[in-house]
Structures are given as structure tokens and as C-alpha cells.
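The complex appears here without one of its protein chains, the remainder shown in place.
Per-chain numbering from 1; labels A and B assigned in written order.
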Amino acid sequence: MTNNNSTPVLEMIHVEKHFGGVHAIDDFSVKIEHGKIHGLIGPNGAGKTTIFNNITGIYAPDAGQILFNGTDITGTPPHRIAQIGIGRTFQNIRLFANMSVIDNVIIASNMDAKYNLPGALLHSGQYKEDEKKLREKAIDLLSVVGLQDKLDERANSLPYGHQRKLEIARAMALNPKLLLLDEPAAGMNAEESVELANFVRFIRERFDITILMIEHHMDVVTNLCDYCTVLNFGKTIAVGTPAEVKADPEVIRAYLGS
Amino acid sequence: MFFQQLITGISVGGIYALLATGYSLIYSLLDFSNWSHGEFAMIGAYTAIVFSTVVKAPFALAALAGVAGGALVSFLCERFAYRRIRRNGAPNMFLMIAAMGLSNVFQQASNLIFTGQYRSYPFQLPVSTVKVGSAYIGVLDVVSLLITAVVLMALIYMINKTQFGLNVRAIANNAGAAKVLGIKVDSNIAKVFLLAGSLAGVAGVLYGMKYNVFPTMGNVGLKAFIASVIGGLGSVPGAIVGAMLLGVLETFVSAYISSSLRDFFSFALLIVLLLVKPSGLFGVDVQDKA
Partner (left out) sequence: MIELFNNINASFCSLFGINSYLQGVIIMVCINVIAVLGMSVLTGFTRLFSFGNAGFMSIGAYATAILTVRYHVNFLLAILLGACFAGLIAFLLGSITLRLKGDYFLITCLGFGECVRVLFNYTKNLTGGSAGFPGIPNFSNMLFSVICAILAFFIAWRFIHSKYGRNLVSIRENEVAAEAVGINAFRAKRMSFVFSAIYAGWAGALYAGYLMYIVPASFNLAKSCELITTTVIGGLGSLTGSVIGAILVTVLPEVFRSMSNFRMLFYGLAVVLIIMFRPQGLYGYKEFSLKRLIGFFTGKNKKAKAEGKEGA
């Protein structure tokens, strides 16, 4: 895998997606360098989640190209996208609600387990070794997000903030090179958002990953993002550092207008 | 011969259509196939039997009682079973399982109450045939077809032109938004179950007139279910078209190929159609959005 700093981790080139006659995304391009946190901001219905869904293969774009570490991944199905190293969270949290906290994370590293079906039925050495490794890895990840005491609780019994963290831990179990966060601070108060911002920064340092995040809280974006792209009705209206973007007249108009 | 079969097929299709539209209406609102729907036809048919033999009511009255019986039981199922399951926030599959359970209950109950004996209405039914050109056409088929046509037209009018129909379409489109707009979701769902149940009642009485009344006659609901799937789940016009197609196909296969292979062809048609059009003829493809 070429990961020299000249190849962007994610590059989207003139991506378009329409539903019926509506342009959900119109000519969207972005380049995200290794180790950066890139923000996607814009009013509701601006097409932010649609961009995530195009990257992760839930939709195939109608036009344009998506490159991941220089490889074309346009139209690759979601499970393949996850396997090659793009993890994501969801705007409305999607955990495996009736499963334990630790199983939620273990599932995401299932593909690390190399044992086969007979191995699973006979509890071969490989099975035992793999299962032990998965468990240890999951405990490690859960320790990072501070859920190591709640391993056997049911995922939907966790408080909201912990569910967000569990979802991030689950995404991290894929060993992703790129993490997509869909409104991680949604529903959080100012204090919790600051904590979340610190947490996201910590994750980036700890795992040396690149992050693309959708966020509404302007303070979180300012605090966290290296660059951001502002969308309105599927169109890109500004790109730059948070400070530059905030000063952009068109952004001000879009936000005040909505 | 051909013409004769065609009329029979359309008249069978009409009975399917009365049930299939019920499946579609309920599916469009609740996203689940009401597996017990066929039993409402059976209940309607038996209600009419009871009214005509025990109460000795005239046929028209007994038939109306049958329609009311189907409607009432359908309404009760929604009010006391499905509503609670919906409130639990259970997956739609659970509604379907409950409907399967209810279907068992009704079928067994009628078996215990009325025994498995075949019954027919104690009235002189117009079983004669009229000669049209070279074909002999059953008067009963024509009568049944006319009744079906009138009922279905009333249904389509109701859905497209009345406030109730507008509300139902709004709920089908987006229940949350409809609620915000002040539409009473639960009471409209209850009304749809009443409506679907009464359509099933009509189907049950017509079916009982054409064939017989027996505890497992509700299995005709399965055919209607197939018809509504062919037409596309949740689409009322689709259900009607699907029902007619299925009725005609079945009649022709029975007549020209083999009556023991009839069901094989129906299901084969269904599977092949779904492979070409995964959401049926008129169905909408709904994606689970992330």
C-alpha cells in the first residue's frame, strides 16, 4: 500500500449523485491528506450524509470518481469498503442493540479471524487463538474509549454518549486508515462536545488515521478540523481552514439564510 | 372455450382482487403482510352461513352480515393484537408471525365450531349458464364479477377522491409527517382494517357461493397474497392487476395444461417475475437509508 504523503488518503473527483431530479450532490471534489481531520458542514439536506453513503458504497455515484490511497473505489459494495479500511459511524447510531458491548466490537474484527468452518465446529487451535486475539483486541479498543468496565452490558442499555463511543470503537476495530464520523457531537451539550473533540483528536494521534467528519457544531469544527468543506443544496460553496470558511460571505449567507 | 375460460379466470381473479387489495392497503401503511387476512374471508363466509341458516335471514341480509363479520374481526385483530405489537417497536417480522398465529387460531377455531364439513348457502343460486356466441358463461361468474367490479370501483374512488383516502395515502407516504399534520394515524389504520376486512368479507361470501364454505377456505388468502406481491406490495392498482393475471393464468393452466400443476405455475410465475422486477409490477423500491 503506498502511503507516502503525496497520495491523498481520500480523493473525490467531480462526484455527482441525484435522486430523481434532485441533485443531492453536485460536482463534489475533495482531497484529504494523511493524518488530517476534514470537516463537512452545511445546513440540513445539503448532501453531507449522501457523500458518506457514496464513499461507503451504499449508493454508487452517478458520475465522478472516488480514490482511496490512489485506488479507484467508485461503486465498491459497503462490506468491501469496510474491509479495505474505511470505518464509519452513523448519524442515528446503529449499534447491534441486543448484543453485548464487547461483541459489537468483536464483530467488526471478524475478518481478522482466519479459521474456517470445520475449525469453528471442532474448536481447532487456530479457532482458539483467533478468538482470544479478537477478544483482547476488543478489550484494548474499549479501554481506549473508556468502556472497559461495561464489556458484557447490552449495547442499547448504554447511555447515549457511551453508545457514540462504542460506535467509534467498533469502527476502529476494522483497523481503518480513514474514519468517517457522521455528526459525532449530535445531541451533546457544550461540555460534552469539548470532551468529544479531545477524544477524536486522541484517536487520530493514537491510531495515526485520517478523519472526515460531518458536524453541525461550529465550535467543534473550529476546534478540531484542519480543513473543511461547506455544502449547500449539494453544491460546494467554500473550502479552507475553519477560520477562512467562517469569514466567507457566501457561507455566512447560507447559514443566515437557512 | 377460450372466452369462457377468460370470463371464469377474471371472475376468480376478482375474488383474489378483493383480498389482494386488503393486503396492499395494510402493507402500504404498516409494511407487513397480514397473513391472517384470508381468514377474514372465511369468517365472513361463515357469518353469512350462520345468519342464513340459524337466523334464517334473507340472502342479502346474510351477505351483509358476512361482510360486517369480516370487517369486525379484522378490526379487532388490529385493535387488540397488531397495535400493541407496533407500540412495542417490534420488527415487522413479528407482526407477520403474530398474523400467522392468528390465522392458525381462526382456522382451528372454525374447525372446532363448524367441523370440517363443506357447507353451502341455503338459497337457490343462479347456477345456470348463458350462451354467448359459442361459449357458455356461468351466471354466477357474471354476477360475482359485477359485484367485484362495483366494490373495487368504490374502493378506488374512496382512496383517490375522499378525505379518508387522502389521509391514508399521507400515512402510507410518511406516517411521522402525517401525524405532525394532525392526521390521526391510529384511527385511520383501524379504519383501513375495517375496510380491508369488509372487502375480505365480500370475497368470502362470493367464494362461498361459487364453491363451498369450509374452515381452510381462508387459504385463498395465500393466492391473494401472491397476487399482491405480483402487483407490488403496497400498491392497490397493482394488487388488482396481479389478481386478474393470477386468476386468468390459473384458469388457463387448469384448462389447458394440468390442474395438478396449477399452483406450480402460479409460483413459478411469481418467482420469475420477482427476479426480473424485484418489487413486483407496480411496487416502489424502498431503501434503508443510512
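Quick note on the criterion: a contact is a pair of C-beta atoms (placed from the backbone, for glycine too) under 8 Å apart; a residue touches a chain by one contact, two chains touch by 3 or more.
The structure presented is a predicted model; accordingly, all values stated were derived computationally and were not measured.
Across the entire complex, the residue among A:107, A:151, A:218 or A:239 in touch with the chain not shown is A:107. Considering the whole complex, the residue from A:18, A:31, A:154 or A:201 that touches the absent chain is A:154.
Set against the missing chain, the residues B:103, B:167 or B:235 yield one that touches it, B:103. Listed for chain A, the residues touching the missing chain in the whole complex are 56, 58, 77-79, 82-83, 87-88, 90, 94-99, 103, 106-108, 110-111, 113, 115, 117, 120-121, 123, 127, 130-131, 154, 157, 170-171, 173-174.
Although one chain is not displayed, chain B still touches it through residues 27, 31-33, 81, 84-85, 88, 90-98, 100-105, 107-109, 112, 222, 225-226, 229, 233, 258, 260-261, 263-264, 266-268, 270-271, 274-275, 278-280, 285-286, 288, 290.
The criterion applied here is as follows: only the chains that are shown with their structure count from here on.
Averaged Cα coordinates give chain A a centre that lies 47 Å from the centre of chain B.
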